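Shown here: the complex without one of its protein chains, the others still in place.
And now, chain A:
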Amino acid sequence: MDCTKQSLKSWSNIENRHRRIALTGNEIENSSDLRESEREIFCYAATLADPEISTPVLRSVPWNMLPLSLLKTAQGHPMLVELKNGETYNGHLVNCDTWMNIHLREVICTSKDGDRFWRMPECYIRGNTIKYLRVPDEVIDKVQEETKSRADRKPPGVGRGRGRGREDSTSGGRPAKGMGGRGLDDGGAKGMGGGRGRGGAGGRTGGSRGTGRGR
């Protein structure tokens, strides 16, 4: 996208109150392993944070909404799920996870040829059997509201296991849940999050192989 190198470079020259954003911009620019979409998200979030430094080009950067975020937002809504084997399940989404495993209530299952039906109070579908999901149209607007408000609250780049622990205030929030496995930063994060039940960092880095199955 157009909003990468040049504009970020010029941002890095902006003094004082823009400095933190500009710094973040530099880091993003210099880290080759960040995906393009993440830069875009950064650009977009920065324009939200401070319209003064934005340009029309930056404003028009499209937002890549994650399919699983949309699915999460669809909780409580009716939806249709078609499996790879052609069966379809109509029901209300109770919950879903990062593997797209989904839990439905008040379900009607339809056979592949569409001539047999089963009603069931609830069902759980393994994510990798899904072909597609049909979601009510209005759900997409709710995601946008949520993502925007999240971008307002936090500067981008936090919780990525990057950035040498600038911002002490947020470090307790959700450290290193994103990527894990990256040097010193992770060590610190594990220390802080150690007492908590789900310890995201530990699960991803070392211990994941054994623990996942054991339960």
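One rule holds in what follows: a residue touches a chain if its C-beta (ideal position, glycine included) is under 8 Å from a C-beta of that chain, and two chains touch if they have at least 3 such contacts; residues count from 1.
Just so we're on the same page, contacts and distances are computed from a predicted model.
S.K.: Identify the UniProt protein name of the omitted chain, choosing among "NEDD8-activating enzyme E1 catalytic subunit", "DNA repair protein rad5", "Cell cycle checkpoint control protein" or "Sm-like protein LSM8".
M.R.: Answer from the record: the omitted chain is "Sm-like protein LSM8".
S.K.: Quickly run down the residues of chain A that touch the omitted chain.
M.R.: 1, 4, 35-37, 40, 62-71, 84, 100, 127-128, 130-137, 139-140
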